[in-house]
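Data block below; observations after.
FYI, not all chains are in this one, though none of them got moved.
Labels for the chains are A and B, by order of writing; each one numbers its residues from 1.
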């Protein structure tokens, strides 16, 4: 994890400067940090400023000139000014023609302007080669050199040679330059630093909602019910007993939600008789966040495992156990060993352990560096085959937990079924549908559809629609 | 894990198309998906087809021309036809001269043809620049944009400039382009999407074999033996008790199999007196899958940990414990505390915990992104030093488990030793051999051999053989 090994070229700012000259327009915070970093890496740095005389905070070794003079010293010019001030650059359009202008700007909100800052700059100065880069690196990261976070510099632009020059500069600063294609990608690059786990939102909202709902349900049927009917205060059960009932329920439901959209998609494709009909929007969104759904489900399973393993050292459990034994002794009872109970208890735990192990395996293969290593066939094998086996194991674990409890009326407090029964609905639906989909006759049709085959009727239908039916 | 951030440029197909024109031969599934993706990224797309009039399913915005006309529109031509139809391309050899032909084909089996499709294409059209690329990306991944799996496009070809052009296109589609060298690599690229965890096979076969063997052994000596001699049915012990005996045994043996080839290699080098003599094939293969052996071993250790931690909440254990206490009370016995037993039990657990922690550490450092971060010296330190310490700890854990049990005849059911004794054989051999190899006198010789030194006699021997003795 020595990712800091190359991140700071420990050079004095007055090093040989053999790498040529780089110009920076703007003497703000980012401009100054970038200037110092460039000096340290061995570049000559020239700042372009409105008041070249009055720029006291600039790093030692950097020159300060007027914009026009500065522009003449270098082919690459970093534009470290706000978008609002881009207008004034059009005054120098002559001097900037043919130069590589690096747009490093960020906005305060996503999609703040109809067009990206870089495209706006390119429109203002059509003769310059605008490259979007460095906006994902913070001034702090440049300054401190302790780039704990990403060292990736995303670069996009319409001119290959200009991009190459900017990527070379990024690399000589010890950063990783990644070509992101044409300037059309600038909008995405500008939105990137503003986003906060966009794909995680939906899964986390779902998890929060489910947790709250089942928590209230369990408190009602367990604690409130006991208090109302027997007058006993069981509230201490909230901390672990209830938590350990809610966690596995949420985990199981979210795991099945992870595989439900795939099943729905297959049914839609079967129904439409083609794969070229676009899925509804909600299904697309759902499918995009399956990985995040799965990882949140894994987190809940992890909590469930810890909560379960901690059981025997809880005061509540030990004390209850002690009281039970002492009462047995006093009543002179003899305990018998029931081998069916043993089978059931051990199967329950064994299914849970195997399910959790596969769960963890799925989690590991979704690490970016691991999933990059596997090919499409292997990825499908792990995420689809192993995924459904995990779901099957976890559902079986819950079924064995329930056993025949659902037969006893006493379990239905206030006519409400136990919470675990509710948690089984979605997983069982997914498993049954999946089972139908993998029967040979259905599977054959789906495979053909996925290879591009279409049912005639549909073909005609979308031909007349005249619209591209690809996604 | 926001790996979807850049994977789909959300553009309407009728965008500016500033990125130039790309030609696609073939209107099959992959061709159409690629065409749509290129249109979305801002390219103009021209399809080359036999029946330009009759290509109704193509994405809107794409042109369809005859092959000859289409070829003239672009320098880069994607060949989205099957290898069987490559022959017909030779008719256009004139038009395709100097073009960049991107071979995106895949086969149905590994090494289906003596030469790779790309090399075959290059032979058919010697004046064109053939580049192998995009065959590792699926049509589905291109279409849906939800590239959960790999976004890596492996590129190989003999002409640098052509490769660069194809890599630029891949990047502008939001994919990661990786240069894999000359067209000689095409065969590997074509085999890549067909493989299903090739390096994991041997370790998984070994694990399955060992698991089956020890499972049967334990069932025999534990359950069948009890049933035959005492008439008691202990079969409920299969689910967890037996499983938790088999898992650590398999894990320990596989961990030692992970370090055995290194020891054998060192002995072979000592014996040969040179490092330039090739190892036997089986040893090479064995050494290549050491990482996978270790990870499978870790999975079994993980199961063992979970199975062990679940012990106190099993019905079987709790009930037996209760029955025991009640009988003690009834018989009016007093329990005494044996501090030696406490030492032994705690050492046993402590060694296991430390061993497992090192195990997990080894697993983490074998994650691709982590092992990329460490240099050769650090990698060797972790995998060799820490690896052998792990093996030592786990072997000690098993030895303390055994303690003096092996002295009692009653443990040898049907004259068979307890399973754990069998599991100790390989680890102990590895540890003893390693101990001998790291003694200063032996270590000095090995180090010299590994630095290129050779014993005279051998030198002469392989000189006369006249063959290159490098691997």
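Note that contacts are C-beta pairs under 8 Å (C-beta built on N, C-alpha and C of every residue); 3 or more make two chains touch, one makes a residue touch a chain.
Remember, it's a predicted structure, so these values are computed and weren't measured experimentally.
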Given the 2 placed subunits, let me have the overall number of copies in this structure's complex.
3
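Everything that follows uses one rule, which is that only the chains that are shown with their structure count from here on.
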What whole-number Å value describes the gap between the mean CA coordinates of subunit A and subunit B?
24
Subunit A contacts subunit B in the complex at 1-3, 154, 158, 160, 178-182, 184-185, 188, 192, 195, 197-200, 276, 287-288, 290-292, 295, 305, 308-309, 311-312, 321, 324-325, 328-329, 334-335, 337-339, 341-347, 349-350, 353-354, 356-357, 360-361, 366-381, 383, 450-452, 463, 467-468, 470-471
Per the touch rule, the subunit B residues reaching subunit A in their complex are 1-6, 9, 11, 13, 15-16, 18-19, 28-29, 32-33, 36, 41-42, 56-57, 59-61, 136-138, 140-141, 143-146, 148-152, 168, 171-174, 176, 192-197, 233, 235-236, 239-240, 243, 299, 302-303, 306-307, 309-310, 312-316, 318-320, 322-323, 325-326, 329-330, 367-370, 372-375, 378
